[in-house]
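Of the protein chains in this complex, one is absent; all others appear in place.
After this line comes chain A, so read on.
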Amino acid sequence: MITFMNNSDSEEEPCNERTSLMSAESPPVPSYQDGLQASEAGEAQAHRKRRTGSSRSPNNIADGDTSDSGVPVRESVLENEEEELTLKYGAKHVIMLFVPVTLCMIVVVATIKSVRFYTEKNGQLIYTPFSEDTPSVGQRLLNSVLNTIIMISVIVVMTVFLVLLYKYRCYKFIHGWLILSSLMLLFLFTYIYLGEVLKTYNVAMDYPTLFLVIWNFGAVGMICIHWKGPLQLQQAYLIMISALMALVFIKYLPEWSAWVILGAISIYDLMAVLCPKGPLRMLVETAQERNEPIFPALIYSSAMMWTVGMAKPDTASRGPSQQTWDAAEDGRENHRSPLHADSQMSETRSPVPTRPTTSFEELEEEERGVKLGLGDFIFYSVLVGKAAATASGDWNTTLACFVAILIGLCLTLLLLAVFKKALPALPISITFGLVFYFSTDNLVRPFMDTLAFHQLYI
């Protein structure tokens, strides 16, 4: 799936990637992968010819003087080879996505289980004004549904606003927005998080040290995300800000509202990416028309930075700048997730925006990277974190949700390879996660508890 991305150096890829994943909500980056796929598919045709020309020329020469009838056969053989390569690299990409998603979830679950702050109820966001402390079940349900409606409409408004800004070329505004949100996330939320962790472990830290630590962390984070930096450091920062955002959500969303919001946002993701009038789709199409990369701000990518060391100096110089620009946008959007929905849009980052003439051979192996929107990270972690926080202290539920989400991600990537167009990454995983959470908490837990009590094994 993602492999095509590398082959097609066009800028369209980023556009495609983004649109598929970007659901209007700021935090979740719907399925940028979808975008990637779509772009890849489109590119594949054009590039296949070029690639086969460049990389397969030895074979072709060996074939030598094949007759015309042999040519279509060869092309189909090459198509098969490409498909096989796709599958092979597709599997590698699945693993490349599993690791960051797992890391993010581990950070969130570890924090939830050890730091008491994130499970205490200390008020709600203004986006969920209705309280859930009502006496009757019906009232509580109604309040959570109203909260969800408000939250989702905020997200939709934000996304549409972002699409309009993009349409009317207000790039500076978008940049500023993204920088502001990543600033807030990297400094303020990290400060709060560090404070709570130190409180939990009863470690004293003086203000100068704290200032130094937070300043360095935040400054390096800003540079890494919005400009240049080592790939792994950038990935680590993106994982950390996703985890911080997820923790904020877990703390400030009331219980039932959180579950209903998770369900509603996966439906919204599905609609925003697949419907012809969906905001994310419009964003991608606009970016494609203008032939420029969509905001790469909120996308986690696994193989971008190596392009800096590329042979062609022009592409190399362009690549990093584009990437950093994208990264910045993504970062903002992510931070803004509670505040606006645009973050999803910036999810797609084009690893190699444009490369008119590239040595395919060198690029083929290294360029294959995979991108996932940060909003997806955030909502997966919210689901697993909520399961860890509210499932009667049961680890089985957390584990079951974790496995369910990973399998959903696998299936989404598989569908991406099959359909070769943008697909939302949230629905399948969130559905599996919700189903497994509720069923494990209510059905499996009494069963396993009784078994453990009698020390029976199944």
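By our rule, contacts are C-beta pairs under 8 Å (C-beta built on N, C-alpha and C of every residue); 3 or more make two chains touch, one makes a residue touch a chain; residues count from 1.
By our rule, contacts and distances are computed from a predicted model.
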Chain not present in the shown complex, as UniProt names it (candidates "Superoxide dismutase", "DNA topoisomerase (ATP-hydrolyzing)", "Nucleoporin NDC1" or "Gamma-secretase subunit APH-1"): "Gamma-secretase subunit APH-1"
Interface residues of chain A (partner: the chain not displayed): 80-81, 83-84, 87-88, 393-396, 399-400, 403-404, 407, 436, 439-440, 442-444, 446-448, 450-452, 454-458
